[in-house]
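The structure appears below as C-alpha cells.
After this line comes subunit A, so read on.
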Amino acid sequence: MTVLQIVALVAVAAGGGAVALATDPLRQTLLLGVFGLALVFLFFAFQAPDVALSEIVVGTIGLPLIILAALRKISEQERTRQRDEDRP
Partner candidate 1 sequence: MSFLPYAVAVWLFIVGLYGVVSSRHMVRTILSLAVVQSATYVLLLAIGYRSGGQAPIVADIPPTTTLVDPVVQVLVLTDVVIEATVTALLLALVVQAHKRFGSVDPNDLRPLRD
Partner candidate 2 sequence: MVIRPLSRRWLNDAVTGAGAVAVVVLCALLLSRAAQHPIAYWMGGFRPVDQVAIGISLSIDPVGAGLATFSAVLVLAALAYSLRYFDSVDGVFHALLLLFGAAMAGFTLTGDLFNLIVFFELMGAAAYALTGYLIEDRAPIQGAINFAVTNSIAGYAMLVGVALLYARTGALNMAQIGLALDRHGADPLVVVAMVLLFLGFLTKAAAVPLHFWLADAYAVAPIPVCVLFAGVMTELGVYAVARLYWVIFAGPMHPHMEAVRAILIAIGVVTALLGSLMCFQQRHIKRLLAFSSVAHIGVLICGVGLLSARALAGVGVYIVGHGLTKAALFMCAGVLLHRFRTIDEYDLHGRGREIPAVGVLMVVGGLLLAALPPFTLFAGKSLLEEASTQAGYGWLIAVFIVTSAATGAAVLRVAGRVFLGWGPRDAPGAGQARAGQVSEDEMQDRPDHTPPMMIVVPVVLLALTLAVALIPGAVPAIEDAAARFTDHAAYAQWVLRGRPVSWPSVAPSHISAVDVLYSSLSVLGAVTLAGLGLFGRPLRARVPRVVGGPWLRALHTVRDLHSGHIGDYIAWWTAGASLLGAICLLTLA
C-alpha cells in the first residue's frame, strides 16, 4: 500500500466522520464538499479515474446545488414563518 493511499484513506475516514457528526446543516454541506474531494483523491489513488471524474461532477456541481437550494428554501420559510408570527 502506498503512502498516497494511506493518506487518502485517513482523509476519507476523517471527512466521512465529520459529515456524519456535524450538526449544523450548512457546515455539513461544506464538509460534504471536502469529503467529496477526499473521495476523489482516494479514487485516483485506487487507479479509478472514471469514478473520480464522476465523483468530481456529482460532488462539486450535481449535489451541492440541490442541497444549497433546499437549505435556502428551508431557511427562507423559517423567516416567513417568523414574520407571520411576529405580526399581531
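The candidates came about this way: all candidates are chains of the complex that A comes from, given by their letters.
One rule holds in what follows: a residue touches a chain if its C-beta (ideal position, glycine included) is under 8 Å from a C-beta of that chain, and two chains touch if they have at least 3 such contacts; residues count from 1.
Treat the numbers as computed from the prediction; the structure is a model and nothing was measured.
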Response to the item:
All of 1 or 2 sit in the complex with subunit A; the one touching it is 1
Fill in: Residue ranges of subunit A touching candidate 1 (in the complex, touch as defined)
1, 5-6, 9, 12-13, 16-17, 19-23, 25, 28-29, 32, 35, 39, 42-43, 46-51, 54-55, 58, 62-63, 66-67, 70-71, 73-74, 77, 81
